[in-house]
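Yeah, one chain of the complex is gone here, protein chain that is, but the others are all in their spots.
Now for subunit A:
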Amino acid sequence: MDKNYITVDVEGLNPEKFINLAVINGLTLWDIERLSITNMRFNMKEKDFKQIRHIAKKTHCRVKIARKNGFIFLFRRLFKRIFFIIGLVIFVLLIYIFSNIIWNIEIVGNKVVNDQLILKSLNKAGLKVGTYKKNINLRDIENSLLKDIKELSMVTISLDGTKAKVEIVERTMPPTILDLEKPMNIVAAKDGILTKVIALKGQKLVKEGDFVKKGQILISGVIKDHENLPIDVTRALGEVYAKTWYESIKEVPLKYRYFERTGKCEKFIYFVLPNNKIIKLWSNINKFQFYDKIIEKEQVKLLGFNSPVTKVTEYYYEKIEKIKNLSYNEAIDVATNLADEELIKIMPKDIKILERKYDKILMKDKVRIRKLILTEEKISKEEEIK
């Protein structure tokens, strides 16, 4: 029998008559069952139901569909909610598509080579966030990565869901060999009084205790004889140490002008797209005469992923100019602090400090502080001979 059929209840004084009439009209019924004296239940094809109604009227019976069986009815019911179905299909499709896209690239095992460099190279080879999984050949990408970055000895890329894991083994690079044939001078990188001169190769032109200026040749790669005629050109090797100094002079007037924040703050937010286009939510006009400007940049995160859009927040803190009368001691303190700050900025960090000198000059309406730090450092620098 057809799998799509309906179960009908018929109620009347003589349901046998009803069935006879239906059969005579050419209908096929099956699984007829007597429920009670007046009720019968049977199965039939759905398309004949109209005819059945007609017969029921003739025989004074009542018919009612008890159940609809089969897929066609389910489909018909679902078809009434077509947009629900479309939504469902789109949902499944999206899940399928998005689960086939690489959303995350993880780089493991690199010590020397920069992540950014590897990502760039991967990008060139065709693996980047948003690539469709089926379009990439992992072995090709591995090979192209190996060719691209010489420091790598092995690359294994594996896909784990939407994540691409790049495992890297680095090659230990041979040490760079000094090209001894290349003519080089050793010159001073800054002014200073020489404390130690170690010449390994080349002609020494200075001795300990000499004062040298920035750029002066310390060890020459051009070797000359007594009559000042060049004999040979080589690469000078050696190290030269010298006493150097760092100085900071600060003047602070007794009528000290400084700025103080008033506490007023204006905030402007705008977005920067990857092509440097700026999207302003509202125009920013800064009304303050004096202000501190602080810019905060933040990558906009979408569903936990970094998007290429940058959110920039600008804070403007209003400040006003104030004048304060200082005593000599206070002025010295302020000037010393300023000098210290400057020295920290200009001095290299790992440096040997020999001596600190500190002068203060009190004048009529201002204070001058001079701080001098004597240090010892390596000043030799290689320079090519043309």
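Just so we're on the same page, a residue touches a chain if its C-beta (ideal position, glycine included) is under 8 Å from a C-beta of that chain, and two chains touch if they have at least 3 such contacts; residues count from 1.
The definition used in the following text is that contacts and distances are computed from a predicted model.
Asker: Mind telling me which option in "Two-component system, OmpR family, response regulator TctD", "Branched-chain amino acid ABC transporter permease", "Sporulation protein YqfC" or "Putative manganese efflux pump" is what UniProt lists for the chain we can't see?
Answerer: "Sporulation protein YqfC"
Asker: For the chain not shown, which residue from A:Ile32, A:Ile72, A:Leu146 or A:Leu338 touches it across the whole complex?
Answerer: A:Ile32
Asker: Which residue from A:Val23, A:Ile65, A:Leu117 or A:Ile361 sits in contact with the chain not drawn here?
Answerer: A:Val23
Asker: Can you list, in ascending order, the subunit A residues touching the missing chain?
Answerer: Per the touch rule, subunit A residues meeting the hidden chain are 16, 19-20, 23-24, 26, 28-34, 37, 40, 42.
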